[in-house]
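Showing chain A:
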Amino acid sequence: MTEIGLNHILFVSIALFFIGVYGFLTRRNMIMMLMSIELILNSVNLNFIAFNKYLWANKMDGLFFTIFIIAIAAAEAAVAIAIIINLYRSHRSIDVEDASDLKF
Partner candidate 1 sequence: MNLSLLILIPLVAAIIVLLSRNAQQVKWISLLASVAQLGLSLFLLSAFMGERANGNVSQMLFEQRYSWFAPLNIEYYIGVDGISISMILLTAFVVLAGVLVSWNVEKMTKEFYFLLLLLSLGAYGFFISLDLFTLFFFLEIAVIPKYLLIGIWGSGNKEYSANKLALMLMGGSALVLVGLFAIYFMSGIHSFDMVKLSQVHIAIEVQKIFFPMLFVGFGVFTAIFPFHTWVPDGHSSAPTAGSMFLAGISMKLGGYGCMRVATYLMPEAAKEYAPIIVILAAIAILYGAFATMMQKDLKYINAYSSVSHCGFVLLGIGMLTKTSIEGAVMQMVSHGLMTALFFAVIGMIYERTHTRKVEELGGLLKIMPFVCSVLFIVGLCSLGLPGFSGFVAEMTVFMGSWQNPEMFYRVATIAACMSIVVTAVYILRAVGKTAMGPITNQHFLELKDAAWNERLAAIILVLGIVAIGIAPFWLSDLVSPGAELIMSRIPTVIIN
Partner candidate 2 sequence: MFDKLTLSLIPLLPLLSFLMLGLFGRKVFKNFSGIIGTGALLVSAGLSLSTAYNYFFVSGKVDGVYQKITALKISWLEFSPGVSIDIGILLDPISVMMLVVVTFVSLMVHIYSLGYMKGEERFSTYYAFLGLFTFSMLGLVMSSNIFQIYIFWELVGVSSFLLIGYYFDKPSAVAAAKKAFIVTRFADLGFLIGILVLSFNAHTLDFETLIQRLTDPNSEYMRSAIAPAFLGFSSLTWGLMLVFIGGAGKSAMFPLHIWLPDAMEGPTPVSALIHAATMVVAGVFLVGRLFPVFAISCPGALELVAYTGALSALFAAIIACTQTDIKRVLAYSTMSQIGYMMFALGVSGYGNEDGLGYMASMFHLFTHAMFKALLFLGAGAVIHFVHSNEMNDMGGLRKHMPITHITFLIACLAIAGVPPLAGFFSKEEILLAAFHHNKLIYGIALITSGITAFYMFRLYFNIFWSKEFHSHGEHHGEGGIVMMLPLILLSLGAAFAGFIPFSQLVTSDGKPFETVLHLSFSVAPVLLGLAGIFIALRLYKTQNDIANKISSSLSGFYSSAYHKFYIDEVYLFITHKVIFNLLGKPAAWFDKTIVDGFINRLGSSSEKISEETKTLQSGQVQQYAAYFLAGAIGLGIIFIYVLTLK
């Protein structure tokens, strides 16, 4: 078809994955951490789609997996945001570093 092969897309997804990881590890705002998670999940989705397209087009496993991941990501995000808002109510902060009463 074109020169664009599987590896190109995998490069994009892996890069996106680790961009997400980087964000998750460094951002202090919990909502931004959540956004990073979304990036991670999207990179996985991209993986599944790419594999489905290039390698295993005879079945639609990857595709369906992607759909379910999207659904779950929504649920997860919803619960996470609920928790963050609750936390914000009690801590008056959404800085993740402030939420460290529990330690050692």
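As a selection rule, all candidates are chains of the complex that A comes from, given by their letters.
Criterion: a residue touches a chain if its C-beta (ideal position, glycine included) is under 8 Å from a C-beta of that chain, and two chains touch if they have at least 3 such contacts; residues count from 1.
Keep in mind the model is a prediction, meaning the values are calculated, not measured.
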| item | value |
| --- | --- |
| Touching chain, any copy counted, for chain A within the complex - options 1 or 2 | 2 |
| Residues on chain A engaged by candidate 2 in the complex (per definition of touch) | 21, 24-26, 33, 96-97, 99-104 |
